[in-house]
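Below is one structure, written out as structure tokens, with a few remarks after it.
Here the complex is missing a single protein chain, while all its other protein chains stay put.
Up next is chain A:
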């Protein structure tokens, strides 16, 4: 792709290097524009985790998991996943390390981590880059699909590996 695109364009008489620089300049501005958005979001998420608020919230939902016989160790991952990509990856690694990659917990954690993206990050970066402040229903849709993906990952794993 890195070779094909410039070759094709050169064939069509596009001044490739100048065009590259022109587009690249946009990339820099865009990345800089994202900084305030990302800082604002990451501060809130980092505080949320460090204060123990997330643990409190997850202990409220835990009984529901016990009731359905789902390993509740994966619950914090479900809450972490939409908020922070790096954080949830670290948590998944932790679970895999402690319970083994081929345990049910390890498999469910891997599936959850792999099946959705970090909603809040995507929203912040994509909308931040163009200066959208009113995101309308986008966040609701993202979080809803995370929830569905989370439940689906658990059900599918219990079904396939159970």
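The criterion applied here is as follows: a contact is a pair of C-beta atoms (placed from the backbone, for glycine too) under 8 Å apart; a residue touches a chain by one contact, two chains touch by 3 or more; residues count from 1.
What we mean here is this: contacts and distances are computed from a predicted model.
Visitor: Which one, "Putative ABC transport system permease protein", "NADH dehydrogenase subunit C", "Nucleoside recognition domain-containing protein" or "Dipeptide ABC transporter ATP-binding protein", is the UniProt name for the chain you do not see?
Guide: "Nucleoside recognition domain-containing protein"
Visitor: Determine and list the chain A residues touching the chain excluded from the picture.
Guide: Residues 1-2, 5-6, 8-9, 11-12, 14, 16, 19-36, 38-53, 56-57, 82, 86, 89, 92-93, 96-97, 100-102, 106-107, 110-119, 122-123, 125-127, 129-142, 144-146, 148-149, 152-153, 156-157, 160-161 of chain A touch the chain that is not shown.
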